[in-house]
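What you see is the complex with one protein chain gone and the rest in place.
A, B and C label the chains in the order they appear, each numbered from 1.
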Amino acid sequence: MDIRKTFLEWPVVRQLTGSDPLGRGAAVQSKRSRSLEPRTTTADRMVQSVCPYCAVGCGQRVFVRDERVVQIEGDPDSPISRGRLCPKGSASEQLVNSPRRATTMLYRRPRSTSWERIGVEQATDMIADRMVESRRKRWQDTDEHGRPLRRTMGIASLGGATLDNEENYLIKKLFTALGAIQIENQARI
Amino acid sequence: MGASFGRGGATGFLQDLEKADCIVIQGSNMAECHPVGFQWVMEAKARGARVIHIDPRFSRTSAQADTYIPIRAGSDIVFLGAVINYILSNDKYFHEYVVAYTNAATLVSEDFKDVDELDGVFSGYDPETGTYDTSSWAYDGVSDHPQGDAGGQGAESEESASERAAGHELGGHGAALEHAEVKRDETLQHPRTVFQVLKRHYARYTPEMVQEVCGIAPEQLLDVCEAVTANSGRERTTCWVYSVGWTHHTTGVQGIRGSAIIQLLLGNMGRPGGGIMALRGHASIQGSTDIPTLFNLLPGYLPMPKVGPHDSLDEYLKEIASPDQKGFWTNARTYTVNLLKAWWGDAATAENDFAFHYIPKLTGDHGTYATVMSMLDDEIDGYFLLGQNPAVGSAHGRMQRLGMAHLKWLVVRDLNLIESATFWKDGPEIETGELRTEDIDTEVFFFPAASHVEKDGTFTQTQRMLQWHHKAVEPPGDAQSDLAFFYLLGQKIRDRLAGSTDERDRPILDLTWDYPVDEHGDPSAEAVLREINGVHLTGEKAGQALNTFNEMKDDGSTAGGCWIYTGVFADGVNQAARRKPGREQNWVAPEWGWAWPLNRRILYNRAAADPDGKPWSERKAYVWWDEVEQKWVGHDVPDFEVAKPPSYRPPEGASGPAALSGDDPFIMQADGKGWLYAPTGLLDGPMPAHYEPHESPVTNPLYNQQANPTRQVFPRPDNPSNPSNGERGAEIFPYVFTTYRLTEHHTAGGMSRWLPYLSELQPEFFCEVSPELARERGLVHNGWATIVTARTAIEARVMVTDRVVPLPVGGKLIHQVGLPYHWGVGNEALVTGDSANDLFGVTLDANVHIQESKVASCDVQPGRRPRGPELLEFVADYRRRAGITLETGNKLRYPHSDATTGADTDGQGEGTP
Amino acid sequence: MVPDATFTSYYGRPVVKPSPWELDIPAYLFLGGLAAGSSLLGAGADLSDRPVLRRAGRLGALAAISLSLVALVRDLGRPSRFLNMMRVLKPTSPMSVGTWILTAYGPGAAVAGAAEAARLLPINLGLIGRLLDVAARPAGLAAAGVAPAVASYTGVLLSDTATPAWHDAHRELPFLFVSSAAAASGGFGMLTAPLDEAGPARRMAVGGALAELAIEQRMEHSMGLSAETLHTGTAGTLMKASKALTLGGALGAAFLGGRSRTAAAISGAALMAGSACTRFGVFEAGQHSAKDPKYTVVPQRERLNRRRAGGNQPTTEEAR
Partner (left out) sequence: MSTQAFGSSGIDQAFGSSGLDQAFGSSDPNGPARDAGWEDSPPRVGFFTDTSICIGCKACEVACKEWNGNPDDGFDLLGSSFDNTGQLSGSTWRHVAFIEQRRPAGTAAGVFLGMPESPARPPVELGMPSLSRPGDSGDTDGRTEFRWLMSSDVCKHCTNAACLDVCPTGALFRTEFGTVVVQDDICNGCGYCVPACPYGVIDRRIGEQGTKNVGLAQKCTLCYDRLKVGQTPACAQACPTQSIQFGTLDELRERAVDRVQTLHDAGVSEARLYGEDPAGGTGGSGAFFLLLDEPEVYGLPPDPVATTADLPRMWKHAGLAAAGFLAAAVTAFAGRRR
């Protein structure tokens, strides 16, 4: 390290030699302050998105660095929101990165008092088994007049309104094909 | 809305609010629930528009309104009716618009009898079933054409009427009429014109009645009437904004109808700065009804078929829309065939009715509340909760949780460990001893879900606009999108059934279930959207995306999963992902995202021009007929056949789109008109009539009928109702409470109570009470209060505030209590608390099966609630004191002469002149 | 004179923030003053050949200044960054100026104190000892030269804030603190030096104590509304104790201090305690005045009304 340079960087020296004798501005700026850059510009990429909270559909810009979301803010391009967000929309980054967010698959056995961990694949298999079984067990082929029902009453679903259209579509398609009809949504609540 | 105009979506777009000259916000707390959308109200205000807020609570919306008027929760129809009365009595309606574009001139059947004549119910009411036979509500002349299968089949004909009626449901089209020929009197003088019927119906909705029922002074009513009429007409427009403050009532649909009638009379529909802005609550509520995860609908508002009348495709289609009626809904066959082709591909052929029989059939109400009751009866094994938290967010939380404890298996997919995932160990019923963790047999699977930045897809926001959100990062840990989960689940189920010869497994094995996947095996959302949009299957364009639903064919040569979304992939391009900056476009911003139908931003915009196709005024020009180009042009995509001139008149016997005149702006309606009067399509009346909420400390002064006679009641021991005024024990529950949301939280809290930044802003459940009520009950600011209904008692911190005003109603002072419903009992969230929704019972609107969760009666006591089993005893004691039985509050035709004895026969006597 | 405090606030919350300082800071104020006075006494004793007083002064100064530095560092949010104080020299910052004053003062006091300490050691330090011996006087004198600034700048330190009771006292506070330092160090001299050497200490103690009492009186008068805070709560108790101890100590020092070693010691201790109470009292009064919005809002509102009225006539607060 260059001692002389370090000395000249000493704010007292900068005060005495520069344009800021009282040491309230330029003379006392730290190196870090000088090289500060917002994470919106240091991000690897920006992805345009839509706020998940309400039905206004505000535009969001999602900034990603090292495959991690580092910032979510309003998208000024959006003609609806013009870059603005409400408190919930502004908290989107926390929604995504919250340390409290549940990211592990959990399973609770009948009568158990606690969760246990299982794999997603295994859990999906277990559900597929149960769907097939419940469907068969609760199958109604016809009504009392012999008219076709072709349905199962053993499986129901309630979806939130933060599901994508594509997700709702697959859900409706799959359940309808299975003959499950009690498929509902927050739109009714 | 579907019943009034033909489609269920918001009629305009948010930015267009700034063009309004007056904005009435009623049944909505827009500034708090849609803050960013509210900027357009502020823009309008800055330009001089008058902003009026009518709501039980002085909210952050009221704080910015020019005028705030407190109203008793559940009395909106009286207020709206009085505005209608004012408009009609003072000839303030937009005459030219009303005559040309509404059904005002249409004659109503002689059989129709209004509520005034029948002591509180419309003609056709059956007190035994609590339903209407709506045939007497028809237009004059329609009854001359008997329905195809309705002849003498008793119960079935009713079912079919209901089913056809259900088409309006939040929907994409108007209700069916048998044909387009109706009798009209353009002078509006005939006593059976809709206009005169309406005038008579609302004559009783006087300022005095408003004061008596709503607690609103005549001057305030007059102020609003003058504001909305002065700001409507050729030069000016008024917009009406509502949200769940209206829909969460047993008269929910009719409240919206009330504003629709006003907006039609004032000529505000289809015009810039006008319309009805239905504010959906959540990111894709609109989308989840368009592509419904709802029991009674298929994509594009096609009804789910019902056993009996819908056994075959032809029968089904005949029920949806008569081929003789006007409008685009006559193309229902095309839309249905395309859906079936999209789902069952080659297995759907003309020979097998395109596999129509693969669709399971309904037999009644299979809605979420009916489902929960089935759970309690152990009729349901498995339940999926997909980003939904019914333990907190649904009415009667206790019933929800007890129901879930009856399941064999429960799948919860969410971002956080919500209360519905942990009810078995930390729900309120564990504390009261009603449930024991060790006794609950339910297997629970908790799947961490992907957030919106971890998946591609579209949300459809409140103005029917689809916006694509791009995936930014991979989901963390075990998290995955619902798209990936269901795709995988479907594959696994298909694997298990592979080779099955069982006929019942055909629909699942024949299902088109093959989407391109990425390197993680996740299906492509864009491919799914493309399927929704639809493609040509054969011909030279085979494989290409459809550009509009007009390209759909009913012969199986095209397929499309949701006809109203056709065009979102026009030209093979994902139109929902368009993001041309708003500042580079006009205020309509047609190149941002994509709105159904066909990217139209203001619906029925043909009405923005006069019958001759000229703008009503320069100031409000929007879409007009260009004589030179011989087509409709303007700022938006015309919601009309673009080359059909204003002068077009349909030839004799025309039907479908060809039957629409050049001045029929409501192209999805069976007669091309906006419906002031709904001759069909609604189950509880052709015009809104005021009924008290299911639980009310006030007697209905308008009719000898307390509450909506068609509301769905569930008289069960676990669903007791508070007595309403006039019933024994009503004084035990003297107060009205209403629930609402706060800016700082998200519905049941699954996306807010886990976040420190939001939780710190509203950390605790509180109740808003007036200083007067605080005095009356000894409530201390920032202390505790216990709120009690027949279902349960909950505790909340007390917020004494001048923002809540007791209203003089029905000769007494009615106190209202405000309860934000975001909190729930559990151990996982950062902030927890009792849930306001636990207070409600289950009582539903007959039309859409939405619960009444905006208003009910209650008692309030100072201090905290009892804990553990004592809580149950505390509430039971209330029930005893109020003398609550299964009958309490659940009598549909009430009060009525001799309602207590032989109600049925007497009721029929009254109903039959 | 003080109007009935009808005023508006936001839910009674403070308008200005109380300092985040804990008791380290008033302790520092006291110790710094004690060190400064002790250096003066030490230097004077050195020049006037009062070896015990000299030793006491130098050692006292060293101990007090060392403790005060510990207190200062302890109170930092990031003690490890103590040296960042040396980044700048800001005349606008009493703490920066104070830092440099202490930097100027510290070495002298340290050398002088170390020399005394070395002499007390049972071992011979050799060259170091000799160097210390030689350096002791100039070091002591240098420290004494800066010492008055050490004692007085702390008055500016507190009053250059928006804390009402401190800022309102800005005219008197340096004088009060210097007097208090004189009383404390004089008292320390009386406590530690024999009667025959303690004369100057006594005089300083008595003079300081009397000045402290007088200035405190004057300060209360000129502060306005916030003077209330010197009479209420913890601050009130401390200020009352301070006055009693200072007056008692002064009387004892003046009338008995020259005769009785015990009386001198008791008086000296009382004066030191009185001085400490003054510092803690003023500190607490300031904290209280910041926490209660009344002391911020009412005087400012009056001032504003006077100015709005366009004249010097104070308008009476319009009662609601």
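As a working rule, a contact is a pair of C-beta atoms (placed from the backbone, for glycine too) under 8 Å apart; a residue touches a chain by one contact, two chains touch by 3 or more.
What you are looking at is a predicted structure, and each value in this text was computed from that prediction instead of being measured.
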item: Interface partners of the hidden chain - shown chains only, full complex considered; value: A, B, C
item: Omitted-chain contact residue, chosen from C:Phe30, C:Phe175 or C:Phe280; value: C:Phe175
item: Full-complex contact with the absent chain, from B:Cys22, B:Ala49, B:Ala65 or B:Leu80; value: B:Ala65
item: Contact residue for the chain not shown (choose from B:Phe766, B:Tyr878 or B:Tyr894); value: B:Phe766
item: Footprint left on chain A by the chain that the document does not show; value: 11, 18-30, 32-33, 36-41, 71-74, 76, 83-91, 93-94
item: In chain B, positions touching the absent partner; value: 31-32, 35-36, 38-39, 42, 53, 58, 60-68, 70, 211, 215-217, 220, 742-744, 756-764, 766, 781-782, 797, 799, 801-803, 805-808, 830-831
item: Absent-chain interface as seen on chain C, which is shown; value: 6-11, 13-21, 36-37, 40-41, 44-45, 47-48, 75-82, 84-85, 87-88, 90-96, 98-99, 144, 147-149, 151-153, 155-157, 159-163, 166-167, 170-175, 177-178, 181-182, 186, 196, 199-201, 203-204, 207-208, 218, 222, 286, 290, 293, 296-297, 300-301, 303-305, 307-308, 317-320
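Going forward, only the chains that are shown with their structure count from here on.
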item: Chain contact topology (line, ring, star, complete or other); value: line
item: Chain B and chain C, separation of their C-alpha mean positions in angstrom; value: 73
item: Interface hub residues of chain B, defined as touching at least two other chains; value: none
item: Of all residues in chain A, those that touch chain B in their complex; value: 45, 47-60, 62, 64, 67-69, 72, 76-82, 84-92, 94-96, 98, 100-115, 119-120, 123-134, 137-139, 141, 143, 145, 147-174, 176-189
item: Sites on chain A touched by chain C in the complex; value: 10-12, 15, 22-24, 27-28
item: For the chain C and chain A complex, residues of the former touching the latter; value: 86-92
